[in-house]
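The complex appears here without one of its protein chains, the remainder shown in place.
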Amino acid sequence: MNQDLLVILSISNLLIPLLSFLILIFFGKRLPRGGDSIATTLLFIVLGSSFYVMFQKLMNFPDEAIQASFKWVSFGNVPFIGQLDIHLGIVLDNLSVIMLTVVAIVSSLVHLFSIGYMKDDVRYSRYFAFLGFFTFSMSVIVLTNNFFTMYVGWELVGISSYLLIGHWYEKKSASDAAIKAFIVNRIGDLGMFAGVMIIFFTFKTFSFDQIFNAISSGNIPMGSENWLTAAGILIFCGAIGKSAQFPLHVWLPDAMEGPTPVSALIHAATMVAAGVYLVARVFVMFTADALVFIAYIGAITAFISATIAIAQNDIKKVLAYSTISQLGYMIMGLGVGAYTAGFFHLTTHAMFKAGLFLGSGSVIHAMHHALHHQHDHQTDPQDIRNMGGLRQKMPVTFWTFLIFTLAISGVPFTSGFLSKDSILAGTLAFGNLTGHYLIPIIGFFVAGLTAFYMFRLVIITFLGEHKDNNRIVLIHESPAVMTIPLIIFAVLSFFAFYSLNPFDAAEGWIYKVLPRPDSVVPLASKAASSDVFNEALHHAHYPAMFLSLIIAGLGILFAYITYHWRKIDADKVAEKFKPVYQFLLNKWYFDELYGKIFVAGTHATTRILRWFDNNIIDGFVNNVGHWTVAITLGYKEQWKYKTLSSTVYLTVAIITSVLVTFFSASSLWPAASSIINYLFAIIIGIIAGSLTFFGFWAGAGGFDKYIVDGLVNGVAYLSGFFGLVFRKFQTGKIQTYLIFVLFGFIVLYFIFRFL
Amino acid sequence: MFSVGLTHYLVLSAILFSLGLFGVVTRRNAILVLMGIELILNSANINFIAFSHYGKLNIDGQLAAVFVIILAAAEAAVALAIVLNIYKTFQTVNVDEINKLKE
Amino acid sequence: MELEFLNIGILSWITFLPIIGMIIVLILPKTNWNSIRWTSALFTGIQVILAVIIFINYNRTLPGVNDINSFQFVEKVNWITVQSFPWVGKIDIDYFVGIDGLSVAMVLLTALISFIAVFASWNIDKAVKGYFALLLLLDTGMMGVFVALDFFLFYVFWEVMLLPMYFLIGIWGGPRREYAAIKFFLYTLFGSVLMLLVMLALYFSVTYVDPQTGEKVHTFNMLLMMNPAHYEPNSLLAGLHTFWRYIAYIGLFIGFAIKVPIFPFHTWLPDAHVEAPTAISVILAGVLLKMGTYGLLRISYPMFPDAMVYFAVPLAILGFINIVYGAMVAMAQTDFKKLIAYSSISHMGIVILGMSALNTQGVTGAIMQMFNHGTITAMLFLIVGVIYDRAHTRGLNEFGGLANQMPKYTGVVTVAFFAALGLPGLSGFISEAFAFLGAFQVHRWITIASTLGIVLTAAYMLWTLQRVFLGTLPEKWKTLPDINGRELFTLVPLAIIVIILGIYPSPLIDLMNSSVNHLVEFVSNGAGMSMPKP
Partner (left out) sequence: MLQQIIDSVRIFQPEITLTLVACVVIILDLVFKNRPRMLAITLLIGFFITGYYLIQQMTGMTVSAFGNMFLIDPYSIFFRLLILLTSIFIVVFSLMSAELYNGKRKLGEYYVFITTATLGMFLMTGAGNLLMMYLAIELTSISSYILAGYKKEVPDSNEASLKYIIYGAVSSGMMLYGISIIYGLTGSLDFYNINTAFQTGEVNFLALVAANVLMIVGFGFKISAVPFHFWTPDVYEGAPITITAFLSVASKAAGFAIFMRYFFTAYYDPVTAALSGTLATLSGFDWNIIIAVISVATMTIGNFIALWQTNLKRLLAYSSIAHAGYMLMGVVVLSSEGVAAVLIYFAVYLFMNLGAFFIVMLIADKIGSEDIESYKGLGYKAPFMAVSLSIFLISLTGLPPTAGFIGKLYLFAALINHQWIWLAIIGVLNSVVSLYYYVKVFRNMFLRNIDEEHEQLKFNPIQVIITILLVAPTLILGLYFSPLVNLAQASVNILGLK
């Protein structure tokens, strides 16, 4: 079994989706049924080959990383550095092959599901094309062996998510959401880019291996651990953006404007998990501080979003917030050092959350059709308050949905139980080791919340009575193309696929193939080493399990009490704690906050700058403009613009300040100069400038009046002014001329005399 | 006994020169302006002759004076012709009113 | 290696072909528009072919920059000789052209853009003959600037461009064309006269010993001006880090900065772009702006390494201002074309930032950005032109939902916009990334601040995309036809280049590699001081 085959296969896994994108984008319209069959087939081929790759890799080369790279760019023989080339390539290690398979599974099933869901959509083939493009970009992230292509993939998934969220771009809300998603992600990416810049600056390479080796050999940015921590955190910013972590989580709920299968694929299973994958990928270069930071970010995110999820009524919004919260879990898990658990939760969560979304998709689909038949366009097909009692009508959807819910709430015998439990154990262990007990506390609390809101969702949606009797008769189970994926996901949500022991993930194969790697950072800033941590984990395992079981049970119980048996009236409670409820309902007012500060702020700034540009910077030239107009059309009136004169003074002031800046600077700064000196120089310049301005203003103010009263018709300044003044000397009276001759004679005489 | 020296001539010519300039800039009548010019030229002549006589210098100065006198005559002739023309077209010889060309 | 035809080197051909074309156009009858158009197309087309030949035969290993022997396709003919007098030395001005890694990319770009500009001008219907004649003249001027190695020649070409540009904007432009044209003319002239003085100062400071006669000869030869050994002792610009050298550098800098344009000299650009006809905007943004940065690389850097290093930080700050300021002002625009104009200010800022780093990644990024920005902005302006021809308005807020009305068009637009906002896989990203990577090594905080521009750019680009193409289609645009074949023909080649260079930039980088490395080394050694490290 040779490695090249694997490499070739995985590269083809990379390219086949791209191929499907190209085919559909160019010929989609002409192909039968928009070419969906082609796309889907191609994706299932990918699925097959990625399974093959995974098994081969795990069977034959369990503990080596297969690398393949090529020289992408050569900077030649760079002065002071030597030969500098940039190599790009792929790496096949256990992490990547598993992730690749996960992506393939979800993507292919979503393709299948979409055939039913997107039936007779306006841009059917375009939709499938973009699905393919997304899969390609996601695979780039998964397979890359360097930061550069990682960043590339990062942006590419961003753009494909932009395109898919904005699929129904006629809706303004949709295109807004798309832009929001992209911009917020880009903010995160900035951090990542800065991190990459530090890395490249230090190591002159992008390749993970070389970087890690360099670090382990003691070469770290600017020779200080703090910079290493900073680099780590900056790179983690990328994850914050993609995985919708606090404070950049605001885009994910809005992203639900996109088609539901897209939400399932991108905003639940794969892209948002990319952040987690990134953290896992560069886990070894995080210092202890960085990890703690990561852990807290994860915890905070998990908590905030879980609380918000309780109050939401839009089925997809609930799922969105639960996704954020689960991602927070994974990040937290990685942060505390439960490397495997974190990634494990990624895989399991991918399955059941994708399932949940597809399930909600089929519900919405049904609702939508029903409403369509009723010609009812007011009612929101996504609002759970309009649902209920769908259980009888859509059994498959219901049962699968229930299984997913159990999984996410961490009920035994589900995959979710295994992964979640190991994360919780990890947090507990971390608490014991470091004393950061807040993290496990949040972890367990959130586990309860999750169980509660998920069952709230199930109960309100499927159980009880439907709100509208003539609608319920119109609701039907979705077609096979949609239910089959649900069933597959449901099956994949059972423990058996991950660990034969339903109560200990550690015995599962994932733990075998993905042991926690050892950090490469200098000892001083290292987190607790693997064996220390595993020891603690071992102790923490059972307490954690029981605790989580109890809490989850309580959550479910509360949900039933409140929403099924109605022992507690939810509305009353909401009334009682109105401020809290409002606070949660409005998602902690994050959007409002950002809207007020950043969006509005930016727009205000831009407008101010535009004004500045048109009136101040351009002021001088405007005068020239008016001036030329004045000349050509002979309008002296053009010159009466008082507004312009002030801009001229400003211009002069600015010019002086610039000059002064440069001269003072040149006197100030030594050859090897520091920014401070420039600032100082600039300050001096500004002072000088403003002084000139005021002097000019004061003087010229009077000047204006004098001119306007006296000699020339309203020419206030500049050569135009001189032009007119001197022109006025040309009185046409010969004797005036002669007087000027004498005058000139005298003046010259004195100049000459006192030279 | 009072004797006339170079200085007196220079002072005289200076006075003449200033008078000439004064007349040129103050008189409104073109003819008078021309007379002012004549004064200026003659003040220069006085200088030339005075210098060449008292300064024990060569004859150049006196030559110059002769030339200048002739030239002044020519200039005056042309000037008067032009003034006549002006009077024909403008019906005035007041130089202040002849200011159509300006700015 | 030499490529010659009729004993005239390929560079002369590529430079002066348009002149021949112009003469033919002038001979053609005024009314026969098609023949005029096709003649221009033909000549610019040949130019492109020559450019390709150059691209193929260009030897990637020779550095050039300050070493005559490693320049390529060199032609050096004595142009003007004035015999010497006791009070003034012999004067030699050569017709001296050649290219190296710094200029070859620009030559390719110029040929390509001019060719596309001709097709973009197809629907000019006013004084067609004059238009194409001027366009071809402009083409020669631009090409000449990039191939000239004699400062005098460089200056002549530089100025020759102004007048055609003035008329092209002033006659075929929009409503405020006169204002825009004169503004462009004055700004640029102001810059170039300062350049003239510096040129003369250099001329009198630099002499070389004529091998035949052994007498000292003043020269405009740029390469000789780059060698400190050739500076007359106690001449105005002799030595390093002298007051006059700094003044001279600033003078040159203003001259180039106005062309780039660098804040605060940028205000001619929006007006010129908004008023100019599409093709001219394309040329302005595609080629003319690059002359400023090219001038800095070709002249300021090697001739004033000391001043360059000395002013590196202010330069970087200016780059930062350009990036962020340009992006912010762009965001506030409601005129499609003006928005693009400001976006190119922002993008040129990246070039400045990259150059200010004075290391290989930075300068490479800068030159690539020059090329990529040339192609991308050309696309953007063509795109604006397409919509303006149909709707006769550029108000961003008047549009919406064009995506359904004009799908093909929208497709191209999307590519262009994504390229402009630096999406990986498209050329814009690579050059931006390299420029930033390079700059970060020298100006750490300035660079980090500048990355803000990435977000802003994404914001206004996507916002524009939304306002024009997404949403619902207003009634009045229900009849707009989709993009036609000619327009596609102008756009698609650029798009292809953008994508190819986005995925595999090596063809471009290999062209400039050795030159850039040589330049960096040469300047760093010549500066007599190291780059200011933060």
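Per-chain residue numbering starts at 1, and chain names A, B and C are given in the order in which the chains are listed.
Everything that follows uses one rule, which is that contacts are C-beta pairs under 8 Å (C-beta built on N, C-alpha and C of every residue); 3 or more make two chains touch, one makes a residue touch a chain.
These numbers were taken from a predicted model, which means no experiment stands behind them.
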For the chain not depicted, the shown chains it touches: A, B, C
Touch with the omitted chain, as defined above, among C:A41, C:I68 or C:L196: C:L196
Among C:V82, C:V209 or C:V492, the residue in touch with the chain that has been omitted: C:V82
From C:I14, C:I54 or C:L186, residue that would touch the chain that is not displayed: C:L186
Interface with the unshown chain - residue positions in chain A: 627-628, 631-632, 634, 719-720, 722-724, 726-727, 729-730, 732, 734, 736-738, 740-741, 743-745, 747-749, 751-753, 755
Sites on chain B contacted by the missing partner chain, in the whole complex: 10, 13, 17, 20-21, 24, 30, 33-34, 36-37, 40-41, 43-45, 47-48, 50-52, 55, 57-58, 60-61, 63-64, 67-68, 71, 74-75, 78-79, 82-83, 85-86, 89-90, 95, 98-103
Residue numbers in chain C that touch the chain omitted from display: 79-83, 85-88, 91, 126-127, 155-156, 159-160, 162-163, 166-167, 170-171, 177-178, 181-182, 185-186, 189-190, 193-194, 196-197, 200-201, 203-204, 236
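As a convention for this text, only the chains that are shown with their structure count from here on.
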Chain B and chain C: spacing of chain centres that average the CA atoms, whole Å: 66
Centre-to-centre distance between chain C and chain A (centres being mean Cα positions), rounded to whole Å: 35
CA centroid of chain A to CA centroid of chain B, Å: 93
Touching two or more other chains - residues of chain B: none
Sites on chain C at which at least two other chains make contact: none
Residues of chain B touching chain A in the complex: 21, 24-26, 33, 95-96, 98-103
Complex contact set, residues of chain A against chain B: 727-728, 730-735, 738-739, 742
Complex contact set, residues of chain A against chain C: 72-81, 84, 148, 151-153, 155-156, 159, 162, 166, 169-170, 172, 175-176, 178-179, 182-183, 186-187, 189-190, 193-194, 197-198, 200-201, 602-603, 605-607, 609-610, 613, 617-618, 621, 624-625, 628-629, 632, 654, 662, 665-666, 671-675, 678
